[in-house]
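To start, the structure itself, in structure tokens.
One protein chain omitted, others in place.
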Amino acid sequence: MLDHILSILIFFPALAAMLGFVVTKDSMRAYGIAVAFVEFVLSLWLWYAYDPMISGMQFMESAPLIKSFGISYLLGIDGISLFIIILSTFFTLLGIASLTETRHVKNLIITLLFLEMTMVGVFAALDAIVFYVFWELSLVPMLYIIGAWGGALRIYASVKFFLYTFTGSLVMLVGMLFMAYFYYQATGQWSFSILEWYRLILPENFQLWLFAAFFIGFAIKVPMFPFHTWLPYAHGQAPTIGSVILAAILLKMGTYAFIRFSLPLFPDASVYFMFPIAIIAIIMIIYTAMVAYAQEDIKQVVAYSSISHMGIIILGTFALTVEGVSGSVFLMIGHGVVSGALFLLVGVIYDRRHTKLMSEFGGLASVMPRYATIFGIMMMASVGLPLTINFVGEFLSLLGFYKQSHMITLTAGTAIIVGAIYMLSAYKKAFFGPVTNEENRNLKDVNRTEMLGLIPLVIVAIWLGVYPKPVLEPINNSVESVIQLMHDKAQSQEAKARIPNLSDVSGMNSMQEAH
Amino acid sequence: MLDSIHISMASLNIATLAPMLIATVGALVILMIDLLKGGLNKSLYIMVSLLFLLLDLGSLVDFGGVFLKNGTVLGFFDVMLMDGIAIMAQIIIVVGSMLFIPLALTSKRFHEYNYPEYFALFLFMIAGFQFMVATDNLILIFVGLETASLALYTLIALHNRSKSFEAAVKYFTMGALAAGFFAFGSMIFYAISGSVEINQIATVLAQDHYSNIGYVLVAVSFMIAAFGFKLSMVPFHTWTPDVYEGSSAALAGYMSIVPKIAGFVVAMRLFEFLVHSGVVWLQVILYIGVVVTMTASNIWALVQSDVKRMLAYSSISHAGFVMAAILIGTTQSNTGLFLYWTLFSFTNLGAFTMLWVNRQKNLLPGQSSDHPYEKFSGMVKTMPMGAVMMGLFMLSLAGVPPFGLFWGKLYMIGAAVSGGYTVLALIMALNSAIAGYYYLKLIVYMFMKEPMVGYEKFYFMNASHSLKTIIGIAVVGTIFSVLAVNPLLVVITQFVYNSGY
Amino acid sequence: MEITLTHYLVLSSVLFAIGLIGVMRRKNLLMLFFATEILLNATNIAFAAISHYIGDLSGQMFAFFIIAIAASEVAIGLGLLIVWYKRTGKIDLDQMNSMRG
Amino acid sequence: MELYLYIALFAPLVGSLFSALFGASAKTSLTGYVASGLLFTSFISSVLLLNYVLGGHTVHVEMMTWMATGNLYIPFGFVVDQVSVVMMMVVTIVSTVVHVYSIGYMDHDKGFNRFFSWLSAFVFSMMVLVMSDNFAGLFIGWEGVGLCSWGLIGFWYHKESATWAANEAFIMNRIADLGMLIGIFMLYWNVGSLQYDVVFAEIGNLPVVITTWIGIFLFIGAMGKSAQFPLHTWLADAMEGPTPVSALIHAATMVTAGVYLVVRANPIYDLIPNVGIFIASLGAFVALFAASMALVNRDMKRIIAYSTLSQLGYMFVAAGLGAYWVALFHLMAHAFFKALLFLGAGNVMHAMHDELDPFKMGGLRKVMKGTFVMMTLASVALAGIYPFAGFFSKDLILEVGFVEHHYVIYTVLLLTAGLTAFYSFRLVALIFHGEERYKLFGIHPHEAYKFMLVAMSPLLVLAIIAGSFKMTYFQLVMNLLPATQYHVHNQTIFWIMTIGTQLFVIGAILFAYKKYSNWNSVPDGTSKMEKSFGYKLLWNQYYIPKFYEEVFSRPYLELSKVAWKEIDLKIVDATVDMIANAIYKTGENTRDIQNGNLSTMLRWMVFGLVVLLALAVAFTVGYNAVGA
Partner (left out) sequence: MFEAIAFYLFAVLTIVMFTITVMTQQALYAITAMAAGMIFISAFFFILGADFLGAIQIIVYTGAVMALYAFGMMFFDTTRNVVEKRTNTQIVFVLGVLAAVMVVAIFVAPIASNNIEALYPVDAAIGNTQAIGIVLFTKYLVPFELAAVMLLVAMIGGIVLAGKKMDKSLTLMAEEDIGSMDDSLESKAGGH
């Protein structure tokens, strides 16, 4: 079974979703939880069976799909994708378990299960086209979730989300095809296997163009400034569950893809574009933090904060050092947990008051102390307090980039300041002060169902902040192989210099030699 | 005074006529049956048609085997040309027709199906298309084209309402003008090469090193105009939306597939050698034509308020997309053309059948067309499976993987990239994105809006078992196309490559 | 003064252009059909001339088939006009714009 | 000994979590007792460790890996050495006292349990901060205390000013933390490790420029936590928190973390004397600057806060001049008497129903004897009168300045010492002497619980006798810190200085008493002095908070709004929508091409043909031209 565990992971939810059409409406929630739980356990088993010492791909599966065009059903995971897969199954489980939506629950759960399939698929795919298939397919359930269960502007938001991402992806597709064609020219064979592509060394000018093509697809998904404007709408209109999954998993697809595609395929271009992208990352960090500060709707604050955090992830990714890239992968998980939790939390209050405007609240800390506590913990995690999950990622990302540029890191480091500003002020507006609105006086504190969703997240957020090793170690090993691959493939002097060579390094000594 | 002419039967290769003859005979049989005993139910004719189409298909498959073994077969003084693309195009034509003809079995009664002649004309039309693709003689192409077109005009008009007459008249008139273009263009080719056979024309032009460049270009201009009409390239496309709107949804779906593939094959035969001749002009013109067609029709599709008109514009856009294959002119692109069209057939047939299924007899109150978007609002609430299937077709048309058309787009864009047309590939990609909007619009109506009061009952107005079966086939073809792509590619590549394209 | 192929081609082009003008100009559908006949006839002259000058019969064959096609078109065209006329009582194409956009 | 280390470290955490369990429920005294008991355990463990360290040993444990990736390896490592054990002692003593005191102080507060949870959490963070064996661990504690400080300043979250102050404190600290973070990054990329031992062993091999930058960035971190100019404004505002919090966090422990950092990183700062001088100068400046603001303030707690700030300046002077042990010593002594002072202020506040303006008090010595004695003694200690703790530590700093020939600094510090004495006794005089002005406001003051006073007594003792530990202390820390003795070698000058200083200070005290002990009215802002420019300047804290508000906070908010409403919505998003709309509009505007008229359609066809022909002719002409 382990030989096909990835396929099982991918298609089990889809199959279950199909069968779900038969399940009656009342039992659908239980069914959904059961399926998601099984899936989550399977993913945990995957972790258990995963050998953290091997840096390469594991649980590989391969079957020709379109042989004459080199497309094959190629799956495999490494330390980078493993945990995002677990995160996906985890959040689907949490999402369904803490679901408070009452309209058309059956459709919603079926959609969520399909979405789970696409999410796992994206992270498990090693064939560019299979990757693309899941990547695009993930838009459809999300479109439906936002469009059917969303707020007043839901149609605008969902269509914008879909079209924007779709457009970017198509440009990326052209890039993929070009890449495959390049491979064809070099070897006489069509192939879309990423692992095969890794072996290609492209001329630098090709790299630049291809990098740009992939970049557009990924940047819109992340979303990077200035392609980010779909996100606030999507979050603003999406139901809680949609926002949670969107923030926790779907955004990670973009950053994951950078590490899976852009870095190892185009090392020279990655170095070439490092600084422009770092500048964008800085804009994302500071500018969106400012925008978040100006928001009146607490969900928008969290939405913009997502963009800001994604900026740090991007920065870490383009640090092109083991520390930075590991950090960014870890931060993907961290941000997933934290922003997912924050959206869940916003959902809790929205369910009670049907408004997300901070001016409507105030003094919630005295009315809903448990809620305020959990929110506070997650807020602090979001702000990147040490011993919470986000700190590890942010610290490593910034640390990693420091090697490349001091000034940029210093500027980007203001994330910890501006992040604190908008988060704390939002928290202050909603939770502190006297209870001014009579409607808030009798609000119920978080109930059992909601706790079920939130407590695990709190535990994870702190556990991985205190003891990130089980996750960080596999990530590190896989990232090291990526960086080494990049170094070996790099052609330009600058790239060779910027991307560390790990193979002849043992311990600290070489570090000083570098200086 | 006159030498007797000796012709051996073997050299005639009468078998090359078999597929078309089967269709023609089928039509005649239907006419006979009607003569012998009138007033028979349409189901009889439908089944007879299906039967003959099946025979037709059988003979084509047989030809396919022969082709793979022996290569191109010529017949009847080299008028008939059974090469790979001819066989494939005919298979698409016949299969498309076989999927179409059961759509006549609606639960409502429509005028055209009361005529046995309708089915006879339908078979004649198929024969016409088959002749058109199975030759490189401009005369036979012309006659085949006209046979098919004249039958088609009649079929459209037989729907018998003023919109369908209007559609038929428009189509006919523009068709007559296009026929004039075709004749004039052929005339110029004849003038400079002394031949009306494309192969021969190509040879002579090559020998002359295209010294009569002006003539060639004028001839090509006329030909592009003629085929631009047939393939609905902008600005020769204007008939398409009106004709689709005027005719029944079933026939509109059919028109979006079968006549076009016939046109593509002829265009391929005619333009391919010109593209490769190094005449930059043609490449430029085709480039512009392809881009304008794709983009403009997409933009117009955005603003439609009727689903059928939207699909009409969308099919123009798809045709433009496919025309790119001829521009690129590599084996891969031509393979892509057939792959694309095969996959497109299933999806588009499905989409139009969905329209056909919810066709009501009279216009909805307050609406001026059969299939306004509003009709579909909230469909998921009242008819979830129907909405899901329609959504599926829309996603496929938009090119969302892994549904049918995605693989076609993938391969076509891939062909553009490897043919050196990177910018074109980007334009194709971006156009797919624009197209996403109007397909999405329908999905938005179906899945995200509340049902309109009083419209609920229209969703499956016209459904019957055979229609549902066809939709089922289209759904299966759309979802599981990924499994079919590889075998298709292998076969198509072999056919295309061995035909010299 | 010798009449060359060019003369015929030019004549054919002129007639074709007249046909085009007719097609674009006519609003009476029946008279519009006349113009399409002119298009085909213009081509026919050229076919016959080319056939003559290069001594090949294919051109005449083409012209022959064009005549057949023209005849068939008339039949269908008139048929369409008749149903249209029966339904609306008009053959003016300006009246025929129920579909647009 | 490792066991004691872990007990010392984790006992507060256990206490905190235990209290947190009851966080949302009504007051249970149990939490107070448990938390205090655990802290006492921690204190006992610290004592045992101190004993062990006094024996010349150190304890160094590595609990587990925290972060490890690439070459980065950060463990949870803890070290109990001569420096950290001193800090541990300070922290555990003061916090134990504060905990016990708080049981009484917070008696009637709804958030009793929550308070203890936060407070113990703070102690835990502080312990992590001082015990960590690497910079990353230090940073954990660093941020941890910041968090707890946020929670405790904003403890009464229904008060707008409290939450505002909490956020201000957190954000200002964050600004400094960024500097610290950058310093850590620099260390990592230049040394390859963040372990103290590795860093200090390697630091000498680095170019001075890099070391300088490292020093500067680390000090920026210290500036935030220790509220040095220009990041000082939060400290005064932080007085919104409950008074025990002010005692523990904003006087004794957290704010001294910056000093601790500089002391801890002494091998780095030894290499960069220029930065040291800058630190010292800044320290001296802050000492005077803060003291000046304390002169006119009318908020009891703020006055003490400014005094804290001023004393922190002293510590930085010492640290900057390389007298790390002196800095640490003053840190310790200051912790005791300042905590005492704050707790006394707490008693007064309780008695006065949270009234903070000393002008509205007066004559309290009658009803609050214990408190009066304690605060007076604490003030004496603060003023540096022999033989109280302050004398030994503070005068030492003056000597350091003198010995190191930084006479300007010396002079400034001397002046500040006078000011300190003045404002301290201004406060004491206003509160405890003179007329009972509180009667005007209908308040009936009462002395605090007995056990609170008892709880304070250890601090009182320490404030008096801490100076006598000087030599023991010196012996202890010289293992780790540069063992420079600062003696003015000329005996005459030494005595002149010492006695002179004492006289100056006593003079200041007397002046304060004279001026304020018979105060009989509440100033209403009409007196001449109050209208003078100098007074206003000091009263408004040199207009710095206003300046920050006008130059940073408000523009930032405005800019944020512009970023959102003008840029994000009207430019970035509008561009995207504009593209989409442009496409759609094009469709709307051109759909009339399809006007349904057959004539138009035919014309379009012919038009297409003509265009093609035109292109054909053009191309032919061009082709022939090129051919010819």
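To keep things simple, chains are lettered A, B, C and D as they appear, and every chain counts its residues starting from 1.
The working rule: a contact is a pair of C-beta atoms (placed from the backbone, for glycine too) under 8 Å apart; a residue touches a chain by one contact, two chains touch by 3 or more.
Source: prediction; values computed, not measured.
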Partner chains on view for the chain not depicted: B, C, D
Identified contact with the non-displayed chain, of D:L30, D:V461 or D:A614: D:A614
Absent chain, residues of subunit D that touch it: 599, 603, 606-607, 609-610, 613-614, 616-617, 620
Interface residues of subunit C (partner: the chain not displayed): 1-11, 13-22, 24-28, 30-31, 33-35, 37-38, 41, 44-45, 48-49, 51-52, 54-58, 60-61, 63-65, 67-76, 78-83, 85-86, 91-92, 94
Contacts of subunit B with the absent chain, listed as residue ranges: 1-2, 5, 7, 17, 24, 31, 37-39, 76-77, 79-80, 108-112, 114-115, 117, 120-121, 124-125, 127-128, 131, 135, 137, 139-140, 143-144, 146-147, 150-151, 153-154, 157-161, 164, 191-195, 200, 203-204, 207-208, 211-212, 214-215, 217-218, 361-362
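What we mean here is this: only the chains that are shown with their structure count from here on.
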Most central chain, judged by mean C-alpha position against the global CA mean: A
Distance between the centres, which are taken as Cα means, of subunit B and subunit A, whole angstrom: 44
Separation of subunit B from subunit C, taking each centre as the mean of its C-alpha atoms, in whole Å: 26
Cα-centroid distance, subunit A relative to subunit D, in whole angstrom: 35
Two or more partner chains touched - positions in subunit B: 169-170, 173, 177, 241-242, 303, 437
Sites on subunit C at which at least two other chains make contact: 23, 93, 96, 98-101
Pairwise touch network: line, ring, star, complete, or other: other
Chain pairs that touch, as defined at the top of this document: A-B, A-D, B-C, B-D, C-D
Residue ranges of subunit C touching subunit B (in the complex, touch as defined): 5, 9, 12, 16, 19, 23, 29, 32-33, 36, 39-40, 42-43, 46-47, 50, 54, 56, 58-59, 61-62, 65-66, 68-69, 72-73, 76-77, 79-81, 83-84, 87-88, 93, 96, 98-101
Sites on subunit B touched by subunit A in the complex: 380, 384, 395, 398-402, 406-407, 410-411, 413-414, 417-418, 422, 425-426, 429-430, 432-433, 436-437, 440, 443-444, 447-449, 482, 485-486, 489-490, 493
Residues of subunit D that touch subunit B when the two form their complex: 580, 583-584, 586-588, 590-591, 593-594, 596, 598, 600-602, 604-609, 612-613, 615-617, 619-620, 623-624
